[in-house]
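One chain of protein is taken out of this complex; the other chains stay put.
Right after this comes subunit A.
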Amino acid sequence: MDTVRKYRAGTFVTEIIMIIAALIFLIPFYFLFVNSVKTFGDLLRDSAAWPSAMEWGNYARAWTTINFTAAFWNSVIVTVASNLLLALISSMTAYQLVRRDSRFNRLLFALFVAAMVIPFQSIMIPLVKVTAAIGLTNSLPGLIVCYLGFGVPLSVFLFHGFTKSIPLEIEEAATVDGSSPYGVFFRIVFPLMKPMFVTVIILNTLWIWNDYLLPSLILSSEHLRTIPIATFALFGQYTKQWDLALPALVLGILPIILFFLLMQKYIIEGITSGAVKG
């Protein structure tokens, strides 16, 4: 597409229009940041103006009110643990489903694919009962188990498509050289799957980190709150206290924005390949 036309006057006009459009697009972030450092009176007077004095104390109050340290680490623990376990078990399952083409495995794969259609809200009510019955409620490991269950269908599906593209000859050669099936998977197939690991981990991170509904049903203790739950609780308690709410929102979005800016190349690639295969 891009090499067809050179940089012309029309392209320059497009460039200017797009830059203006992007600035308009980002205005909500301007309002968010600017007002997060205003005193309450300053904020009510004029929310468009630049702050007359930087009230960084807002951030300190927001930090302690939502117990940001705990919320941040809870979110990190749940996201990282769920991701690593999901990537491991899904890649192993997908590999087995492709290489052992039994009737059971074909049925299982069909079930995974079919389950991708089920909306979370369709099973959340009995899920609460099931998780309570087996002691998964109100614990981070319990929440992680839930993410494993919900994440497996899409992750297996993505790895399944990828495994089919791995040539069988490499594995056969390794088997002839005396490698066990586990050795073949972990030493040969696992490293080859790297691009798909990136895709799966990116998609699952964006989902798990931002998820509100599932943790809100599973966790009840204050010290287990993840960032979305802590934010929701703050809004329930202090309505319209924007000088407290806005810095809390900035704190809440900062980690994922930084993650995105650092990883944006992978995120954009991951989304593209996830969409093409999904």
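One rule holds in what follows: a contact is a pair of C-beta atoms (placed from the backbone, for glycine too) under 8 Å apart; a residue touches a chain by one contact, two chains touch by 3 or more; residues count from 1.
One rule holds in what follows: contacts and distances are computed from a predicted model.
One chain of the assembly is not displayed; among "Na(+)/H(+) antiporter subunit F", "Phosphate import ATP-binding protein PstB", "Cytochrome c oxidase subunit IVB" or "Sugar ABC transporter permease", its UniProt protein name is "Sugar ABC transporter permease". Only one residue from A:N58, A:T93, A:T137 or A:T199 touches the chain missing from this view: A:T93.
Only one residue in the set A:A81, A:I166, A:I188 or A:I256 touches the chain that does not appear here, and it is A:I256.
Residue in contact with the omitted chain (choice from A:V76, A:I166, A:I188 or A:L206): A:L206.
Note that of A:V37, A:A71, A:C146 or A:L224, the residue touching the chain absent from this view is A:C146. Residue positions on subunit A in contact with the hidden chain: 1-7, 11, 14-15, 17-19, 22, 25-28, 31-32, 35, 43-44, 46-49, 89-90, 92-93, 95-97, 100, 105, 108, 111-112, 115, 117-127, 129-130, 134, 145-146, 148-150, 152-153, 156, 181-182, 185, 206, 209-213, 227-228, 231-232, 235, 242, 245-246, 249, 252-253, 256-257, 259-261, 264, 267-268, 271-272, 275-276, 278, in rising order.
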